[in-house]
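Only one protein chain is missing; all other protein chains are in place.
Then we have chain A:
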Amino acid sequence: MATVTEAEAPPLAPQPAPKPPKKRGRLVPYWLLLPGLLWLVVFFALPMIYQGSTSVQTGSLEEGYKVTWHFATYWDALSEYWPQFLRSVFYAGAATVLCLVLGYPLAYLIAFRAGRWRNLIMILVIAPFFTSFLIRTLAWKTILADGGPVVGALNTLHVLDVTSWLGWTAGDRVLATPLAVVCGLTYNFLPFMILPLYTSLERIDGRLHEAAGDLYAKPITTFRKVTFPLSMPGVVSGTLLTFIPAAGDYVNAELLGSTDTRMIGNVIQTQFLRILDYPTAAALSFILMAAILAMVTFYIRRSGTEDLV
């Protein structure tokens, strides 16, 4: 940073005109960026480098680990754990779709119809965040208990026969099945969907709706041609904010799932903490990151909102 002041000093003397302040002004944004950049370097770039290096090391706890550029770890990890990868994508995708289906009407209601209830409903959406993630997830064990009213009702209505046939549940219970994990994921990440949806819906000018009506558009057409396209930035950021953490989550699968619902987060956790296979854990994290990055890029290209990122 010393160079900055040096570069600044000479032009100051010969030119009294407005140029120097302009130059200084141009540097201000970079100074303001500095804390953020430092943060990124320390908490993102450095860990990434460490992690990348770990993933190509070999060794053991007793002999220590050395970088041997053993890239085969990646292939081994992928060929061993691809089912868990696919499952994570599938569960996170299902939870994201469910969040969108549940969240959109609610966000619409808050933005356009809630009136003076708006703040109250917003608080209700955010309030669960005041308790711990873990406790909220454990609460679902009570909600979905085998003898509880929810499972009882689903059994009476024969819904569980259908879901069991589809392989989402097992027998007459919901807990320890894929459905329970997806329910938990949906619940835990729903606010991440609602909040961006609400912000983009709330910005839509109500007069556009009136104009559409004046042009003889039916309400459904208004929604299809006006409201929904204008809320696309909210849909895109909402789905990303839901999908990305859901794909890496392992608490829901651990508490609400069973042996056949383990997600890639569970595998990484097991590899790192229990088996102490740090290279495999690091490689798996990298693969997960790359896969999510690829999917997100593709998704943003397709939805035509590059300006979002």
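In this text, a residue touches a chain if its C-beta (ideal position, glycine included) is under 8 Å from a C-beta of that chain, and two chains touch if they have at least 3 such contacts; residues count from 1.
One rule holds in what follows: contacts and distances are computed from a predicted model.
Participant: Any idea which of "PadR family transcriptional regulator", "Spermidine/putrescine ABC transporter substrate-binding protein", "Nicotinate dehydrogenase subunit A" or "Cysteine desulfurase" UniProt assigns to the chain that's been left out?
Facilitator: Protein name of the absent chain (UniProt record): "Spermidine/putrescine ABC transporter substrate-binding protein".
Participant: Which is it among A:Leu27, A:Met122, A:Ala139 or A:Ala291 that touches the chain not included here?
Facilitator: Reading the full complex, the residue touching the unseen chain is A:Ala139.
Participant: In the full complex, which of A:Leu27, A:Leu78 or A:Ala170 touches the chain missing from this view?
Facilitator: Within the whole complex, the residue contacting the unshown chain is A:Ala170.
Participant: Which parts of chain A face the unshown chain closely enough to count as touching?
Facilitator: Touch with the absent chain occurs at residues 47-54, 57, 60-67, 81, 84, 132-134, 138-139, 141-142, 145-147, 170-171, 173, 175-176, 245, 248-251, 254-255, 257-262, 265-279, 281-282, 285, 289.
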